[in-house]
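What follows is one structure encoded as structure tokens, with my remarks underneath.
The complex is shown incomplete by one protein chain, all other protein chains being positioned as in the whole.
This part shows subunit A:
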Amino acid sequence: MSTTTPRTSDSGGPLTTPETAKLDRVLFGDNQFFGINHRSEEKAREQAMRFQDLDAIMAVIDDAYASGIRTLMCTTHDRIADVVERVRAEPERYDGFSFFPCMPYAHKYADAVTESGILGALNRFMPDEGMLNAMMRGGRSLAKKDIEGIITLLVDAEMAGFAGVRTPVVWLQNVVVDLLLGLGFTDAFAIFANHVRSRYNAEPGFITMNLPMLLDHLDSAGIDNPLVCSNINKIGFRMSGGVEAYQAALAERPFRAVAMSVFASGAIPPREALEWIYAQPGIESIVFGASSRSHIESTVALVREFER
């Protein structure tokens, strides 16, 4: 366990928002910790090597905390459990710190499907292995309550690792959101939202690469003023439907926008990227990942500058 104490912020205090109903203005992402880099395989591998050591991850999180960041928006990757454990063990050191779990970690499921098929994979991740088998025996089709049961059990399995820490928002990952969106399986969004609210007293969030289309479907699922995270950046990188449609949605539609990939994986210089972001209406929060203290501090400084 690391013995250094996080430095206290000398640059303007936590980036939390006084209105408790709102998200922090800046959320810290975790792609960099798990070898995910949308621009370079080599960079991704370097990061995977560096961050196989939990202390290296915690050192970066401590830097983020010292800069005023209080939220880690993270996948439900196995290794996040170790981060949660550290934070849980030192509540004073991480005062006010929250996790926003993003579920599921899709590659875990995709590889399991290749190996065991869809049912086999579901079975593997269900807490009670016998349940699905019992449902499937005799080939009876799944009733509505079965589907609800499967979705909620999968959510519970992913949430088990977050017991004892604050999780005020629970996100559904874009691969799942967009798969359901394309299929037209809109009811699943409501099942997820209801379960997250009732069981975890948390706000459900939806990550998507297809913001304008998703907003229509969340409307029809009866989810009001939804929390939606999507790529929002000046060059339109992975903004399906086009920058203009996103800008129109931000200006006109009732939803709470979280912007990710604001730098388009490094394709836009930070100042230019954030200047554009803060010129858009209705963005409640941005999420970014970084692996160095200087990068975190310079990004936070830019945010404070543009928010003034």
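The rule is simple: contacts are C-beta pairs under 8 Å (C-beta built on N, C-alpha and C of every residue); 3 or more make two chains touch, one makes a residue touch a chain; residues count from 1.
Assume contacts and distances are computed from a predicted model.
Of "Alpha-D-ribose 1-methylphosphonate 5-phosphate C-P lyase", "Putative dehydrogenase", "4-phytase" or "Ferredoxin", only "Putative dehydrogenase" is the UniProt protein name of the chain excluded from the display.
Of the options A:194, A:240, A:280 or A:298, the residue whose C-beta touches the omitted chain is A:240.
Per the touch definition above, the residue from A:89, A:110 or A:251 contacting the chain not shown is A:110.
Although one chain is not shown, part of subunit A still touches it, namely residues 34-41, 44, 48, 107, 110-111, 113-120, 136, 139, 141-142, 144, 147, 175, 178-188, 209-210, 213, 235-242, 264-265, 267.
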